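For this view, one protein chain was removed and the others were kept in their places.
Our next item is chain A:
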Amino acid sequence: MGIVWHMFELVFINTLDGGPFVDDYMEWLNLNYPAPSTEEGEEIGLSIDPTAHDSYWPYIITCVLRGHWTVAERLLKPLVAKMTSQEDKLAVSAAIDLLYTVPRLNQYQDGSYQHRAQPQPYPSVAHFMADWQAWKQKCEEWSVQTFASPLLTQLTELFAILAGDFATINSHAHNWQEALGGILLFGNPIADVRDAASFLVDCEGLHGDHNGSLEDTDDTAPARRSHVEQVVLAFFQYDLGSAIRYCSYIDLWLATHLVDCLDKLGHLHEIYENLQTDMREYLVLAYGEMLMAHPSFWQVGAQYLASAPAKGLSLMEEYLTRLPLTSERKAGKVLGLLKRYGLIHAYRQVCRCLARQYLDRRAYGSAISYYIEAGEPRRVGHIVDLLLQDYIHTGELTYQSIIDNLGVEVNYSDKLQFLSQYRDFHEMYKQKDFVQAGKLLVRLLTSNMAPKAFWHILLVDAIPLLEGDLLVFDVHETHELMRCLEEITSSHMRQTYLTTFSPLWFKIAANASNSTPNDTAVSEDAALTVTANQQLDVIRMALVRNLARATLFQ
């Protein structure tokens, strides 16, 4: 994958200035297809007679093809001493010298030219070409000579390579990548990427009939060309369509990011203009979808989806709402993402699901918070009713902590506000702040904040205030309370009002007064109403007494 990525960088990014390709290419080659192996070099170097080693020449030639000239030089040096004839000695020295003096273009361009033999910096490519031609001339001269020593049969080949003979280069290269390296190095050092691509036809390895001339033929090169090679070749040929196709065989990540970069470089537009499809979107979505399905990479997947302009957000919405909300933390992440991308419907939907989960577990506080987030006053109201029922059945304010945790959100709905203020009433009562408690009670009743069905409970709550030593309600407030009392008792919905919230103690009283326990529900309701009526009579009496006291007081 790195091979492809590196080559992509060379072909599409580094070459924007159209400079020579050879150095970049050699770097890529030696980095990704390293040869010859260091082990082999060490083996040769440590042997008693390196020049007699089986892979002595192959090793040197590979070094030369790969541009490892210093290594080649060093290996050639012991050979000089072994030569018997003067000519042969001369030839080997010449080879060493030629390797030592290969002109390199970068030395001519950056001004930091430090060549030992030629201290003068060359000002231009023209100078370089002149030097290059001269150097090449020498190589060609040597390559046609024959040598006496049997050890030097390969030296001619070496000179031929240096002279840029394609056939020799091909016969010694392990694969087309190496051959191309040799051709670029010795055949055309100033070629840019496009020129380099045209040399591909000269690389025999590509035509499928190449049999490694050396024993240790690269094992990694399979009979059928690998996808990676296909991609690299497609890059050279500027065939982006097949490059992307082969990439997607290698890895979806690679294809996605490659296309993304191509898109940003403006190459994609040219190819797919006629196809009416957005390749980048297609691949980004495909890759994002793949990640979304993963239990831990879904957040990354969401980011990918978000970067696809046309369908990304809708897809993300669909996937995020389907993630199992297994923990509060995960839910928080999902909600965070939905909020960030403004997917408000999905956000509310997830809130509702969460609220429902908490409701099922009777965690009313969390359920209320999420329903508030989801904008569901009806459902919040329903939970408030549940809480009030709970209070009435148990006689305890179980929801205290819930209200405390909600904070300012209690203002969200009337029902919640009522819940909160009713809690305050009990607090005040506990702290014996009877006057304030009484005022709050009247306010709850007169502002219609309390549900009507809850009024009689509130009125019952007023009894201790009415009967206490301290006068709590003035004439006006007492009148108000009386009005409320009459409103529920004279209403046609009286039965509903009185039985919806029937406290535990009512039921006990009702059952006690009911002689036959097997009565139907209707008669139980009737009994409840009777008990409630008795209670209301108590309230009425208390109110009247209070009115008298209040009038006197005034």
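The definition used in the following text is that contacts are C-beta pairs under 8 Å (C-beta built on N, C-alpha and C of every residue); 3 or more make two chains touch, one makes a residue touch a chain; residues count from 1.
Definition applied: contacts and distances are computed from a predicted model.
A single chain of the complex does not appear, and UniProt lists its protein name as "Epoxide hydrolase, soluble (SEH)", one of "Ribosomal RNA-processing protein 43", "Epoxide hydrolase, soluble (SEH)", "Exosome complex component RRP45" or "NADH-ubiquinone oxidoreductase chain 3". Within the set A:D23, A:E87, A:D251 or A:E289, the residue that contacts the chain not displayed is A:E289.
The residue touching the chain not shown here, chosen from A:D239, A:E318, A:D424 or A:E487, is A:E318. In the full complex, chain A touches the hidden chain at residues 275-277, 279, 282, 289, 295, 310-315, 317-319, 321-324, 345, 349, 352-353, 355-357, 359-362, 376, 378-379, 382-383.
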